[in-house]
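The following block contains the structure, expressed as structure tokens.
Certain chains of the assembly are absent from this excerpt, and the rest are unmoved.
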Amino acid sequence: MSDGLIIDQLKKTQILELLQDGKRVDGRQFDEPRQLTIDIGVIPKAEGSARVRLGDTEVVAGVKIQPERPFPDTGDKGMLICTAEILPIAHPTAETGPPQPDVVELARVTDRGIRESGMLDMKQLVLEKDKSVIGIFCDNAVTDHDGNLFDACSYASTAAINSCKIPKYEMQDEKPVKIEGEFTEPPITTLPVSVTMAKIGDFILVDPTIEEWSIMDARITITSNSDGNVVALQKGGSDGFTQEELIKCAELSIKVGSKIREIIKQSKLRGN
Amino acid sequence: MGGRDTNIVLLDENGIRCDGRKVNETRKVTIKAGVLKNANGSAYIEFGDNKILVGVYGPRDVHPKHMSDTDTGILRCRYHMVPFSVEERKNPAPSRREIEISKVIKEALEPAVMLKEFPRTAVDVYMEVLQADGGSRCAALTGASVALADAGIPMRDLVAGCAAGKAADAIILDVNNEEDQAGQADLPIGYMPNLKKITLLQLDGVLTLEEYKQCIEIGIDGCNQVYEIQKKALQDKFFPSGE
């Protein structure tokens, strides 16, 4: 571990020197995310799906939709759950077994970004109040890990939910029965998009690679919606941000997010 | 939060909140340092209706050995709610929410703790929520800073915690439970007043960029107020008024 630290120190010094010259290791601008490719419908048996490649990071999201019994206090809304796991194929250090805290955080931040944005109008996903509602499960599987899984999972989830088809159900004898072959569009209200920024020294870098991630001082993930509002946020890492940096990060997130949102929209048009 | 129901008046026509506070007023905060016998450092904090006991052990050896680091000490944090701390009895096993909050608090404390001063060892910070109200993570973080200082762990600064948020279309300080449930946004903040750095920041809910800026502004104010109470608690412990 000590050896690892020395190498990390050397790498950090090198990366910092480059940053002082205005350069990132892979030649990107500070506020430039990596190449983003989104393919929807890659899992045809799922009700929605998307494969996202963000540089060399790859995530496959699949949406499963099924009727659920609602919780006692939320019988007038559908259910929405997003998860994330790092598959062991994704990286030599990825572990099988119960999720480590970093994976729990990844899943919860992904879920929060979708949920808190109000992306779906959950009131439209009720089959019969207090009896049966539509449950939407969006699971993200990280298949290749080159850093910034937060954003890759955010884009995969948003693209998969945005392009899903909701099977039609009718209540018969108090039970939901699927009407084969009939679907409705999901009640989308906004498209949430997260942008993650690393702080290295005094520099703020959009969409850090795994190399930048390993030596960053702190990070922040800010999710914005179609109206340019901030809807979710998560600070991480072993340093802090100044007030000015936080405002700059929010502005960056909204600016970069609007470009990403276009790519997500395009992916649905191309997929249909 | 966008669609949460509200039957209670979060803010009345005079700008008074459901618990009688003004928009820029924190709840009552009391902190007592050194409340446990066995722990190396400890603190008991009441932050509104939050009641949290924090114990710190260490620096101490790490088992298994390969989890330690020859160059630096490590900080381990556990935020935990006892079963009777919440409205509906909680299973004692740590939930995913508790695992995430533990990680977020750890990363909020790390910038303040001089970890390099105790290589090869670990400092454990255990936060036990005995009674929960809105803002328990900020309260736990606030208490943890005091308990670390009480344990004599070398620190660059204390981290003070206080949330800002939005309810009834107003920007408010120190979101309580009702405002968290029925409000529009909750932005918990952890702040090092001397170093002027924000080390904890999360957001649930929707804010315009302008509202976001106001929230951070008002939240830092709140943290500065909490910081004074932290310092007072340590003073009372180490320089009791009797001296």
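The chains carry the letters A and B, assigned in the order they are written, with residues numbered from 1 in each.
Note that in this section contacts are C-beta pairs under 8 Å (C-beta built on N, C-alpha and C of every residue); 3 or more make two chains touch, one makes a residue touch a chain.
These numbers come from a predicted model, not from an experiment.
Enquirer: Using the labels shown, and knowing each kind appears once here, what does the complete complex look like as a formula?
Expert: So, if we count every copy in the file rather than just the ones shown, we get A x3, B x3.
The rule is short, and it goes like this: only the chains that are shown with their structure count from here on.
Enquirer: Distance from the CA centroid of subunit A to that of subunit B, rounded to the nearest Å?
Expert: About 27 Å separates the centre of subunit A from that of subunit B.
Enquirer: State the interface residues of subunit B toward subunit A in the complex, per the touch definition above.
Expert: For this pair, the touching residues of subunit B are 1-3, 66, 69-72, 96-97, 99-100, 102-104, 107-108, 110-111, 187, 192, 195-209, 212-213, 216-217, 220.
Enquirer: Report the residues of subunit A in contact with subunit B in the complex, numbered from low to high.
Expert: The touching residues are 1-2, 5, 77, 101-102, 104-105, 107-108, 112, 116-118, 122-123, 218, 220, 222, 225, 228-243, 246-247, 250-251, 254.
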